[in-house]
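Omission of a single protein chain aside, the complex is shown with its protein chains in their original locations.
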Amino acid sequence: MFVPTFVFLATFIYYPLCKGVVVAFQNYNMFDLTNVHFIGFKNFADVISDKNTSFWKVFLNTIEWTFFSLLLQFLLGFVLALTLRKPFRGRGIYTGLVFYTWALSGFAIGLIWSWLFNGQAGLVNDLLIRFHVIEKPIGFLSDPRYAMMSVIATNVWYGVPFFGIMLLAALQSVPNDLYEAAIIDGAGAARRLFSVTIPYIKPTIVSTLLLRTMWIVNFPDIIYAMTNGGPVNRTNILSTLMINKVFRQYDYGQGAAIGVIIMTLLGVYSVIYLQVAAKKDGT
Amino acid sequence: MMTTRKTKKVCAGVGRTVLLTLFLVTAILPLYWIFVTSLKNPKELYTFPLHYLPRHPTLAGYKSLFSFSNFGVYFKNSLLVSLGASFGAMVLSVLSGFALSRLKAKKGKRVLELILYFSQTIPTFIIMVPLFTIFQKLGLFDKLWALSLVYIATVVAFSTIMSRSFFDKVPVSLEEAAMIDGCTTVQSLRHVILPITLPGMAAIFCFAFINIWNELFLAVMLLMSPDKMTVPVALNSFISKAGISWDTMSAGIIIALLPTMIVFGIGQKYIVAGLTEGSVKE
Partner (left out) sequence: MGVHMKTALKSLSVLFLLVAFAMMPLYSQGSKETVAPKGEEKVTLTFVEVLTSPSRTKQLQDIIADYEKLHPNITINLISPPYEQADNKLTMMLNSNQELDIVEVRDHTIKQFVNNKKIIDLTPYLEKWDEYKDLLPLTVEAAKTVDNTPYLLPQFFYIKGLFVRTDVLAKYGITEMPKTLDEMYADAKNITGKVAGQYGYGFRGKGSPFKISDLLILANVPNISKDNIYRTDDGEFSFNTPEAKKSLTAYKDLFEKAAPSDSVNWGFNEQVNGFISGTTPFLVQDPDTVSMIGASLDASQYTVIPMPVGKSGKAYLDYGFAGLGIPTSSKHPDEAWDFISYVVSAGVNAKFCKEYGPLPVHASTYQTDPFFSSGVYKAWETEMSQPDTYVFVKYPLESAKYPAWAQTEEPSMQAFVLGQTQVDDLVGQWETYWK
């Protein structure tokens, strides 16, 4: 029963992956493919010690991007789910409209929001100035101070529905008797939230967060379309660095090396994460 | 005291409305903006101050999209590929998710989980060139069904994870209970098994469909002829060395959004239902 899935994964994912990983250890540069050979860890060394693009900076950017995107998507998704928990008239249509952002492609989102965040004629600046929040327009995507915030905001706008839906379902699955018991014990709304709701839906949250983390790390589309890693590499994350190595510099070897680094980091993270989550459960 | 509780309730109600409105406006505003842009005349596009309503609305963008750019063909291709691959992924993941859920061997389970979760850490770019080579060797370029197969592979892992969690919530006893009650296979299928698995299957289908419909890079690499292109490729082709044709592009974004919005709109009910634990009352 598992066989067909396995065949698909093996043929189209794992087999190409092996070949792709091999490239990470070769001097596979499209500029000159006449002498491709095994070079050990040189690609990795070159990427990490690159004087022109600080690997450490890119790594920190990746963490910043992932952590804040995840945190805000989760919190806002949770708030949204809480407000949607009680049925109201037109809730069906409402959820259709508020969750649609998940249905957009990363490419379209990047395009739309680059325009909205435009430093001269962008909608965001226009509204902020109209409502007297700021006086002069802000270069959201060009000012290193605001660039990362802006792309994260866009990512959050996109990702809230995912958590919204997951958490709404999880909230609705909490049996009412647990709530009744809590009310009898005199628990207020906040206490009920923290002592009943959250512990009950914790398993769902744990696995969803992990998956979402992996997806965010491997989702360069928005940044690529909005700032391409700039300005001054402020929004350059590991996956955008990889795209640029492959598409602009034709250096597939280094690109593959970054890919391997990403997978290793995510792999290690998952192992640690799951251990910690299991320990907290008392397993 | 009665009044305090009532005030609290009113406050909570108002608070909720405010939040709901904020969420809605934030979500819809960009969509409104792109929609308005698609109705604008090219000369109105870069005006400053901004025009929130087009002064001279025109459908030229849409006309250009369907005639000049032949968008209808791409739309059809995307539908074909997305529906086919989503359906395939759904079937495959129901099979493997069920098997995984009911598997007793702990070690085997761990290994399979590892294979599935690990696949989520893989960036697309690392498998792009090898996939290209495979396609080339097997002569699979320009074959929409081959692209569908690749798409099935890209979504099947997450779909299986999802389906496994659905089946975890369906008690094994349920299947047996139906048998004991004397139902025929068809009856138990219709009244017991299908109603339970359907929301989960619909949810998987929705997630897969959205993912596949919006996929760009693999489609660009593995398709060649213009008449085989999918919607994301077509949208991307409105970007050229000499800039973006915004009128066609914004019209294209709106049209491209429709199927996923519809599928997702209908599907969320099922997604929520499918994920809701304890929806199975015996």
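Chains: A and B, in written order; residue numbering restarts at 1 for each.
Criterion: a contact is a pair of C-beta atoms (placed from the backbone, for glycine too) under 8 Å apart; a residue touches a chain by one contact, two chains touch by 3 or more.
Values in this document were obtained by computation on a predicted structure and should not be read as measured data.
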item	value
Omitted chain - touching chains that are shown	A, B
Touching the absent chain when the full complex is considered, from B:Pro30, B:Gly61, B:Gly88 or B:Gly267	B:Gly88
Residue among B:Thr37, B:Thr160, B:Asn214 or B:Thr248 touching the omitted chain	B:Thr248
Chain A residues that touch the omitted chain in the full complex	1, 29-34, 51-53, 118-121, 137, 139, 141-144, 147, 227-233, 244, 246-251
Contacts of chain B with the absent chain, listed as residue ranges	42-43, 45-48, 68-69, 73, 80, 84, 87-88, 91, 94-95, 98, 102, 129, 132-133, 136, 142-145, 148, 172, 175-176, 178-179, 183, 185, 188-189, 192-194, 217, 220-221, 224-228, 233, 236-245, 248
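Here is the rule we go by: only the chains that are shown with their structure count from here on.
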item	value
Chain centre separation (chain A, chain B; CA means) in Å	17
Contact set on chain B toward chain A in their complex	16, 19-20, 23-24, 26-31, 33-34, 46-50, 92-93, 95-96, 98-100, 112, 115, 117-131, 133-134, 149-150, 152-154, 156-158, 160-161, 165, 210, 213-214, 216, 232, 235-236, 244, 249, 253, 256-257, 260-261, 263-265, 268-269, 271-279
Touching residues on chain A, where the partner in the complex is chain B	1-2, 4-6, 8-9, 11-17, 19-21, 23-24, 79-80, 83-84, 86, 92, 94-108, 111-113, 115-116, 120-121, 123, 126, 157, 165-166, 168-170, 172-173, 175, 204, 207, 210-211, 214-215, 218, 221, 239, 242-243, 246, 252, 255-256, 259-260, 262-263, 266-267, 270
